[in-house]
Structure formats: structure tokens, C-alpha cells
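Every protein chain but one is kept in place in this view of the complex.
Per-chain residue numbering starts at 1, and chain names A, B and C are given in the order in which the chains are listed.
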Amino acid sequence: MGLFEKQFEDNVLTTNVDWLLNWCRLSSIWPMTFGLACCAIEMMAVGCAHHDIDRFGAGAFRASPRQADLMIVAGTVNFKMAERIKRLYDQMPSPKYAIAMGACATGGGPYYKYGYTVVKGVDRVVPVDVYIAGCPPRPEALLEGLMKLQEKIQASSVIRKPIHTV
Amino acid sequence: MSTTKTYEPSISRTEGRPLAGGEREYMIDVRTQDMEVNMGPQHPATHGVMRVLVRADGELITGAQPHLGYLHRCAEKIGESVEWLQYLPYTDRYDYLAAMNNNLGYSMAVEKLMGIEIPRRAMMLRTLCAELNRIGSHLIAIGTYGLDIGAFTPFLYMFREREWMMALFEKICGARLTYSYIRIGGVFNDAPPGWLSEVEAFCDTFEVKWREYYDLLIQNHIFVKRTADIGVITREMALDFGLTGPMLRGSAIDWDLRRDTPYELYDEICKDKAFEIPLASGEKGTLGDCWDRAWVRAMEMMESIKIVRWCLDKIEPGPVIGDIPKTLRIPPGEAYVGIENPRGELGHYVVSDGGKIAVRCRVRGPSFVNLAVLEELMPGALLADTIAIIGSTDIVVGETDR
Amino acid sequence: MTAVTHYFKNVVDSVKTTLIGLGITGKYLLQKPITVQYPDERLPIPNRYRGIHYLEQEKCIDCLACARACPIDCIEMDAVRHGKELEWISFTLDYQKCMFCELCVYPCPKDCIHMGTEFAFVSYDRSEFVHDLLSYRGMARDAKVRMVEAEKKKKAKEEAKKAKEGAQAAVVAEAADDEGEEASSEDA
Partner (left out) sequence: MNFQGIYDRIRSIQAPGVTGMDEPREPNPQDKKDKGRSGDPYVLVDPQRLPEFLECLRDDPSLKFELMADLTATDPSKEDGYLWINVQLLSLVRKHRLAVKCLLPKENAVMPSSVSVHRGAQWAERECSEMYGITFEGHPDPRNILLPEDWIGHPLRKDYEFPEEYHGISCK
């Protein structure tokens, strides 16, 4: 967007253009194939026939971060991996989103107390948009998280000036 | 990178790579610059977050070094920090594809220290659930193996059946993946009414579907060509590295803990000759290649179905859990129990000093041991075969790293 | 086997097995898809499902059995005791840590903490995951009534006791007086 990004006041044209751009973004969120632990199996289940994440336009699991919009951090993050996650997130083209799936990615989960190598929440490494509780969450919960992310994208402003709250 | 060990390639350049029918594929002896390729930690074919540092000379791999620890979750430290029963949910999480088997292994190790007897119905349910979980685990193993090789459809089909299996587990214990169903002293809950007949319906359907997987994937010529003659594990190598499970049986070593050191009800099941141990024969290529291991896993699913049917046949009403106090105090001592996980021998070594908390809770993860052979298998293979070799070891990174 | 026959055998085998595969996949072409259209249709959730917790607060006695049973200490509760009645301050369950193992449910002596069938707990902010299980804070209305009644009863009891004691004291005093008189008469 560059030149036009967040430049305009609200009017009929800009709000409609914004709506259209947001609609395009939210209907083709391409996630990155990025399974870490147990939650990855549920993430695979979401991609498979019973739940079929393709219905939300998010079924194209990309192996490369350069082609992905969404990083589903599905599993426990430890210090050795945290640096890689940061690097992968930086490699994704903007606009990019991250979902912390399950308790481990949200806040260390069951490894909070005695897990000496576990990062207590992936949001210490990359910014997270949506958190999903569960250990592991059901596939439906991941779909719920995806819908929540879509709501967030729909509410964002692309060429309009963002509404600042004091 | 400077610490990387260099390997001598296991095949000579002038002799070439052996092909089927005694022929050899010759490589032109041109010295190319050695290249180090990093596979992972984020790679769709490493089954999680494992990193393999591959040293390649052109297309020929001259060395490979697995780097682990990207999912180290301190399971053993936690075992020494929480109470005996509280550790049980953590056992679900190291081999998350076969959580029932992990629960079973840990419970059996603690029961061995306590020296208690388990009600017969509980044993039946344990065996049944562990075997069902073995099917689920092998479904993912073969499904993702197909996915690595390039077959997407079998993966979708296998997940369909796995989803059914998980729905069954959800009915009996309330979770899809991390069950904590098998407890110390028995099982946690009796099967809900009608559950056993549902399992029977699953078995009936699965036998039909299994044939489809077998024709669609295992016997497919493209799959065979990608996996046969690749990553050959010889008998000596298998024993030297301490491989267990399908990796061992893929090299035609007749060893299965369920039959050879029977635990739970497997003694009776073996006496009834209810199941047999599939052994690879090198049908499509050399004995001990990737295809043999995939075949062993596919055949084991059917054997598991037979065990499940045996249990369904013999199950009788009764109590499902012994008289276990709320706060366990385990008598001092140490015990090692190895059970047959879908991936091999899952060993639990527990040490107690008579208190509420374990002194040591070691997990011998079969994936961890089986993966070590990768260093030896890779040199001499082609770069495209790395994925076939890694996939055939069927690792779960949660277990290699714990 | 010569290289040529080997080559053609490969081709024939590939075509044959691929056709078998296509036959299997073709069978599914006409079958009903198994996909569950999630927000509109839902898979049945079994009764034993281990979902988000709920608390029967009326029964709870603040005994901390569930908090002690939790492997990760994700349950925290705080209440003030007024005699038998409880004034609730907080009862939180931290879903940043909880692993849905159900170990907290069974030690409960009053059978008041349960795991429900609700599973979707999604948020933009992880601090919302410190979930409050209380349906009301402070004291329950009937608990207040009960407490006031209990206090009244207690007071009444005490008054009765006092009155009784007073009466007894009077009796004792009278007796003492009598004794004293007797003693004095004896003295005399």
C-alpha cells in the first residue's frame, strides 16, 4: 500500500475500499506449515476432511514463510526454537498474523513451573493476535480462533486513518 | 558448523549406487564443492521440529547430522518434581501420537514398584485402548510418510479413520489426543454403555478401509520406487544402534516385546495365537529398506485389529480400578518396564525413595534411539531420499526431545 | 532381466497401480462428504468431554483439594470464613497453564468442580485466560439470611444461657445464703 496507507479520512469511497481489501485479506489467510508439538496433530486434523479449514480460505498450508500470512504456533516453544520462530516471523510478508494455539504457546502451559527450557508464552518472542485455550484445543476451537482473527482483520483500517483512542 | 563431523561415504564413487537386479548406477566422478544443507527445524517433512544438517556432494549425501532439542520440554525434570499421579498427564505429551501407550508404560512401572494386581477388566480395557492407539499412530505414520513422498490422498483417508478412533477415545475418556485414561492401578473410567459395540463397528469398517490404503499407497509402484532399496538397515546395524519396534522388524529380526516379554494380557493373547508378528522379507528390494518398514507398520495395524477383537470377545464385567489411595506413596526401589510402543520399546525407569515424589523418572523414548541410526543411513543416499529415510524412521519429536 | 524389459515393466506397473488407486479414489467421488460445516453444524460432544470448567459454588467449601491436586497449580481460590458461611473473593483457573487433565475434579469432597462440554475459549488478550469460575462474589443472599438467622439463634441461645446461668446463680446464691444461715446458726 505504501503511499496510500492510513492516509484518508472516513468517507464512502475509503470505507468501501477498506472493506474490500479487508475482505480479500481475511478470505485467503494462508497459514504456514509449522507444527511444533501435540497441537500440530490437531492442526493437521483441521486441514483434513472432517473439519476442512479450506472452507475459510485458509487451507493452503505453505512450507515457506515467504508465502504465508498466518503463523499458527501449534505447540510448546523452547529457547532453542524461539530464535527460529522470531526469524520465521520476520521472513513473512506483511500483513502477517500469528495465532498462539494451545496452552503452551499461550503461556507456557503445563511446563510453566518446571520447564526450564520452555518459553512462557510465544508473545515474548513474536506479537500474537489470537490466543486459543486448550491442551490441545479441539479442531473446532482452532476454527473459532480463525474466525476471531477474521473479525479482527475486518475491523482493521487499510487506507483510512486509524481511529486513535486516547 | 565447525564442530560438524565428517563421514566417509558408505559407497565408493566408482562402484556406484546399487540398483535392483544387481545393476549399478554410476556417477561421473567429478568433484563438486561440498554443500551443507540445513533441513529444518521448520520443514514440512521432518515430522516436527527436528533439524538435519546434510552435507551433500552434488546430489550425493556424504554426511548427515540430526540436531535435536527444539522441543525439549523437560519431562524428566517434571517427573522428579510432581507427585506420582500428577506426572501422568505429562506422559501423554511426549509421544502424543500414542498417548495411551505412554500412560500404560508409566502406570506399569509404578505398579511394578507397588507390586499390585490389576483387575482383569481394567487390563482388557488397557490392552484394547493401547492397540487402538497403535492403529491411530500407524495411520499417521503411514499417512504422513505418503505425504512426504508425494501422495496426499491416503493422508486424508487415514485421517478420516483416525478421526473416528479419536471420537471413540473421546467417548471413553473425554479427550482427543491427551487421554490420561490409563491410571496407576487400572483405568480411570469404565467404558460407557454401547462403547464396545462401537469399537466393533470401527474394526469392521477399518478392515475394509485398510485394504484400500494398502492398494492405494503401500503397493503403489511410485511409492515402491521411492522407498525400496533406500535406507537399508542391516541386522548388525539394527542391534548395534539398539533399534526396536518396526525398525527392527523391518530388518527381519523377530522381536516383539508383546510376545517375547509378555505384559498385561499379552501372555494369554499369544497362547491363543490371536496375532502374529509381521516380519519384512525384502519383497520389493533389499531387506531392511524403507518400504519394508512402511509395510511392517501397515501389517501391524491389522494385527492390532485382531487383538482388539480378541479383547472384545473376552471382556467381562468387573471393577476397573484397584484400591488406590489418593496420595500415592510408592515403596522404595527402582524398576524398569519396557512396553511395545508403536515406535518401539518405550521404557520407563522409575526410582522411588518411599515418598510422594519420584527420585528419577527416566523415559527411554524409542524415537530417540531409532533416530540415531540416521547418521549412518544417510551417507550414500541421494538428496531426494533424505525425506524418504527420515519418514521411514517414524519419529515423534516430542519423544526424541521429551 | 535386461534394462529394456526392466524399463517397460516399471511403466506397466506404475500405470497398473495408479489405475487401482484411481479406482479407489473414484469410489469416493459420488459419496456424501464427511465434512462438518463447523459453525452451523457441530460434531456431538460426549458427556465425558473435558472442556472448560464450571463450579457449583453453593457446594464449594474452599478446601483447596482441587488446587493441591493440580500438577501446575493453576487453580487459585480465596474466601473468608464467617462461621460456617463463606464470603467469596476469587476462584480463578488459569487457562494459560491448564492442561485439561481432570485431576482436579476427583479429589473434591463435595463434587462441585466439573469439566463442561464447552471447548472454544478464544481471546485477543491472554490475560482473559485467567478465568473466574465464580457466579457471584461475596456472600450468597441465602447465606446471608442463614448467617443472620444463625447469629440470631446464637444470640438467643446465649441469652437463654445467660438467663439460665442467672437463674442458676440466683439459686446458688440462695443456697449459699441458706448454707450461710445454717452455718451461722451452727456457729451460734
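Criterion: a residue touches a chain if its C-beta (ideal position, glycine included) is under 8 Å from a C-beta of that chain, and two chains touch if they have at least 3 such contacts.
Nothing here was measured: the structure is a model prediction, and the numbers come from that model.
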item	value
In the full complex, displayed partners of the excluded chain	A, B
Identified contact with the non-displayed chain, of B:51, B:93 or B:362	B:362
Which of B:76, B:190, B:207 or B:268 contacts the chain that the document leaves out	B:76
Touching the absent chain when the full complex is considered, from B:170, B:345 or B:394	B:345
Where the unshown chain meets subunit B, residue by residue	3, 5, 68-69, 72, 74, 76-77, 80, 112-115, 239-244, 253, 255, 260-261, 331-336, 338, 345, 347, 349, 351, 353-354, 359-360, 362, 364, 368-369, 371-372, 376, 401-402
Chain not shown, touching residues in subunit A	79-80, 82-83, 116-117, 119-120, 124-125
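Criterion: only the chains that are shown with their structure count from here on.
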item	value
Chain pair showing more contacts of the two, B-C and A-C	A-C
For subunit A paired with subunit C, centre-to-centre distance based on mean C-alpha positions, whole Å	32
Subunit B, residues touching no fewer than two other chains	82, 89-90, 93, 160, 178
Multi-partner residues of subunit A (at least 2 other chains)	49-50, 110, 113, 135, 138
Subunit B contact footprint on subunit A (complex, rising order)	32-38, 40-42, 44-45, 48-50, 61, 63, 65, 75-76, 78, 80-81, 84, 88, 110-111, 113-118, 135-136, 138
Residues of subunit B defined as touching subunit C within the complex	20-21, 23, 82-83, 85-90, 93, 153, 160, 167, 170-175, 178, 180, 189, 192, 212, 215-216, 219-222, 225, 326
Residue ranges of subunit C in contact with subunit B within the complex	1, 3, 6, 10, 13-14, 16-18, 20-21, 24-25, 34, 43, 46-50, 69-71, 99-103, 107, 115
